[in-house]
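The complex appears here without one of its protein chains, the remainder shown in place.
First chain written, first letter: the chains are A, B and C, and each begins at residue 1.
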Amino acid sequence: MHSVVCIKQVPDSAQIRVHPVTNTIMRQGVPAIINPYDLFALEEALRLKDRLGGTVTVVTMGPPMAEAALRKCLSYGADDAILVSDRAFAGSDTLATSYALAATIRQIMARQPVDLIFTGKQTIDGDTAQVGPGIAKRLDYQLLTYVSRIVEVDLARKEIVVERRAEGGVQLLKTATPCLITLLEGINEMRFGDLEDLFRAARYDLQVWNREAAGIDEVEMIGLKGSPTVVSKVFAPRPRAQRAQIIETQDSEPRNLAATLLAKVFTQHPKLEKEIAKRAI
Amino acid sequence: MSEKFDVIVVGAGMAGNAAAYTLAKGGLKVLQIERGETPGSKNVQGAILYSDAIERIIPDFRETAPLERHLVEQRVWILDEASYVGSTYRSEDFNKPPYNRYTIIRAHFDQWFSKKAQEAGALTICETTVSELLLDGKRVVGVRTDRKGGEIYADAVILADGVNSRLATKAGFHPEIKPKDVALAVKEIHFLPQETIEARFNIGEEEGVVIEMAGKITQGMMGTGFLYTNKESITLGIGCMLSDFKTQKTTPYELLDKMKQHPAIAPLIAGGEMKEYAAHLIPEGGYNAVPQVFGDGWLMAGDAAMFVNGIHREGSNLAMTTGMLAAQTLIELKAAGKSFSTANLAKYKAKLDDSFVMKDLLKYRRMPDIFHKNKQFFTTYPELLSKAAQSLIRVDGIDKKTKEKEIKKSFVASRSVFGLIGDAFKLWRAVE
Amino acid sequence: MSEQPKKPARKKVELDPRFASYRHVWVFIENERGQVHSVSWELLGEGRKLADRLGVELCGVVMAAPGERGREICREAFHYGADKCYLVQADVLRDYRNEPYTKALTDLVNAYQPEILMLGASTLGRDLAGSVATTLATGLTADCTELAIEEGGRNLAATRPTFGGSLLCTIMTQRHRPQMATVRPRVMSMPEPDPVRSGEIVEVPFSMFESDIVTKVLDFIADDTRDKPNLPFADIIVAGGRGLKKPENFQLVWDLAKVLGAEVGASRPVVQAGWVDLDRQVGQSGKTVRPKLYIAAGISGAIQHRVGMDGADVIIAINSDPNAPIFDFAHFGIVGNAMTILPALTEAFRAQLAQSRKAG
Partner (left out) sequence: MLKVEEKLFQDRYRVDVGRPHITIKDPEICAHQCQSQQCAVCCPAGCYTQEGTGRVVLIADGCLECGTCRIICDEHRNVEWEWPRGGFGILFKFG
């Protein structure tokens, strides 16, 4: 069984701070991490490998420093890692990115058949959740998004059964492999690699592919040219850092405090009053 | 299959990196184990880098190392409630390369230093905590980590795992630290536009300023404060003896915030964005607190062995030097085909003794006790100095002769003649 | 949208002539088993404004299996502002599957050429939008919080959170059409339906056979929402923390929640102390919630809790410590003992509801 897991190195958005006065983005000291959603995908692939044997290959498209993210995946137990890095990719949006990753996966398949492709549900910096569907479309593979559990994988008959999170319930789906799966967050917890994995990750001779090695010759499909969307501006939401309106009454009697609070809340948030009236038993 | 190395270095701080780099350069098969996500993510320091120590390890460090500013001005402030008596030393000599001292940011610097060690051939694995030493009788034969299949063997282990040094304590090489031998420091880093920093401290693009502080800011405890200028940020912090912290009710963060509100300090960091709050223990016991630093199959370097010269605020250079000396000892023994037995490793202690490390520690060995028993250096004198300075400077019709009499009277009133002489004698003995 | 925020593109990028004739604003009306997801009505409200600003029609796209109220849903869409509805009915569209839905929507777009196509950012919407955008090789902006037409032009300026919500960015699709966007439920306001409104239904044939489709739906297990707490999707949450001192006092939280029909949440210390079970924990190592109302009783508002709930629309904090960090980001606060304030609040809400039920 051979799984390919696409990961991305992203800024740790929890550490992004907006300067309260100048409203500029404080980028100092924002470390790069593996997109947290991708770790659920990698752990699921590693669990399948534990059960069915085989190997897990990790792929990322990014600058040279993304090597650190790949080495961390190796330290969790991934077998191989490929960094696709080329100046021509600069400025790629999700459409261009899915084109490049699809091409890369074709190159991998030329050397070793692939049963499953995993991506995280979305990235924490882009949050667009379009790269997974994009790759599946370009490879003409079935797409299973928001998968909450892999029920069964039948390598011989090239079939897979999964549970997929839908609105108001869970779909039980069966489809053909190879296919692309994006996983719901929280369905597993990343393992703590063995010492042997740490050594292997530190010693691994990383494969770095440029545009040609990734099998991309249509340059207009990647980078800015291949990107229909463009960011016209980035700005900070107006800060909501005012303190709470503290409710006070002369006698600070609980009953009066409660009444004053309700009055204030409902005058400032009329929609909320309707919402509560509608929903309360 | 468990791995076998010539040497295992535990920790990727100043001592660990210096040891790993020197060992790799010396051709030994060395493994460096760091418990943090990356080298530096667990290390905290005010953060001044002394070129002299790193130059002996990586002579051309200035070309690639992440350095913030080279220091051109040293200020020493004795602070009162709302004032300070200060002295400033600034010299153009410090403005001529090769610069002697730099401010650095440890998370960036340690990552660079460990990368250098890896490029030299050391194998570094992170996110792995060494839980205990593997002992064969009294001899250290390797380490156990917190990962499955976690045993690794080596001919020698260098303990550079920091001031708390759990490994040495568990193996009984190192008694549990006493509150009087260590100081707790808390610090913050505030980001400001580069031009603002340079305007406020009257410095050029690469130049830096250090302010060392003592006095009322430590609320009667024995301790000091500091403020360092980095490229786009200011680091400031305050540390006091843990034995003092233990007997009073001010929390470390209150101490820091009171210091930040001091009229002499507040304007320097005004408008800054605080991006990280850290805390760390600093060995202050000096010479008397240095434990046994070598044994059968192991050496200890850096804060783990209490190698810090408190009075001169020198820690990282002692850490780098002791890490280098430990590595050199192993390289020389291996070249001579000798084992890493206790007897042979005594060579490390000899190297330490004739280096500045032990000489400085020896010189100031009485300093901790003297200051420890004489809080007045941190309470009474700052006030006296500040009052004296104010009265001399203030022009208020009182003749200078009377002012001087008043000042003498105030000193004598609070310390008595014998007290003053005694204090002078203690100060002299402490630094003699 | 490229990941690193870049300088805005200087030169004005012209629309590709191939798309010059693309007109009208479309909203995908998401429905499963005859049930319309409310985000579709919110999008029609937003779509109406965009269509009026551009002087074009607002069209709904309804896909369903025969007998799943297809035409009724179109009529409902007219009440919420649509001028026209494209109705695609086929057996293969019974349960949502990526392949048939993507083909149906892509064919429709190529045939009737909208300039803007909006979908709800539900699991269905995001799955479908990603595939359709890739097939059409056009731009898609996800989870938009604000949609507007660019000053002095026809381009859609889609604003959305980035870097985990700490920043916003405005994204444009200048050369390609349709400009696609998804919007999360409850971000746009729900319009008032006008039962008098009507519109034109355009039936569109769709020929795809079950045998062509690889993925099969074996079963659908509806969420059993009875006892399982559903904090992430809850509209109102009442949460308790260590300030309640004793497990018995947590009953006051349940009482208030019952009156409000709210979910009960808790901070980590009380979950660790075993007062409440793990799937009610709100915060960094628990659930992230975006309710319309979050009442926090006896919760200090430490960082680990704050990151899980400061997305709530209205936060009311009750804490005896005036300096509790929660008062820094809550909207309303009462400094007092939660054990006495909570019962008073429960009574106040009960009275309010009784009175509004009489009037309603």
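By definition in this document, contacts are C-beta pairs under 8 Å (C-beta built on N, C-alpha and C of every residue); 3 or more make two chains touch, one makes a residue touch a chain.
Remember, predicted model here, so these are calculated numbers, not experimental data.
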| item | value |
| --- | --- |
| Touch partners, limited to displayed chains, of the chain removed from view | A, B, C |
| Touching residue (missing chain; options B:I8, B:L123, B:V143 or B:V182) | B:V182 |
| Residue among B:Q74, B:N100, B:T129 or B:Q376 touching the omitted chain | B:T129 |
| Which residue of B:K115, B:R144 or B:K275 touches the chain not shown here | B:K275 |
| Residues in chain C touching the chain absent from view | 242, 245, 268-269, 284-285, 300-304, 306, 323, 325, 328 |
| Residues of chain B in contact with the chain not shown | 35-37, 40-45, 47, 105-108, 110, 126-129, 145-147, 163-164, 166, 176-179, 182, 184, 186, 188-189, 233, 235, 242, 245-246, 248-254, 257, 274-281 |
| Footprint left on chain A by the chain that the document does not show | 12, 14-15, 17, 29-31, 192 |
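One rule holds for everything that comes next: only the chains that are shown with their structure count from here on.
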| item | value |
| --- | --- |
| Neighbouring chains shared between chain B and chain C, ordered by label | A |
| Chain of greatest Cα-centre distance to chain B | C |
| Among all chain pairs, the one with the most C-beta contacts | A-C |
| Between chain B and chain C, centroid-to-centroid distance (C-alpha), Å | 53 |
| For chain A paired with chain B, centre-to-centre distance based on mean C-alpha positions, whole Å | 41 |
| Cα-centroid distance, chain A relative to chain C, in whole angstrom | 19 |
| Overlap residues in chain A, where contacts from two or more other chains coincide | 17 |
| Residues of chain C whose C-beta touches two or more other chains | none |
| List of chain A residues in touch with chain B within their complex | 17, 19-21, 26, 28-29, 68, 75, 192-196, 198-199, 201-203 |
| Interface residues, chain A side, partner chain C - complex | 10-11, 13-14, 16-18, 25, 91-95, 98, 122-130, 132-134, 136-138, 142-146, 161, 163-176, 227-237, 240-241, 243-247, 252, 254-255, 257-259, 261-262, 264-266, 269, 271-273, 275-277, 279-281 |
| Interfacial residue positions of chain C with respect to chain A in the complex | 1-3, 5-6, 8-9, 13, 30, 32, 35, 37, 95-99, 102, 122-124, 126-127, 129-131, 133-135, 137-143, 157, 160-176, 189, 214-223, 235-236, 258-261, 292-293, 307, 313-317, 322, 326-336, 340-341, 343-345, 347-349, 352-353, 356-357, 360 |
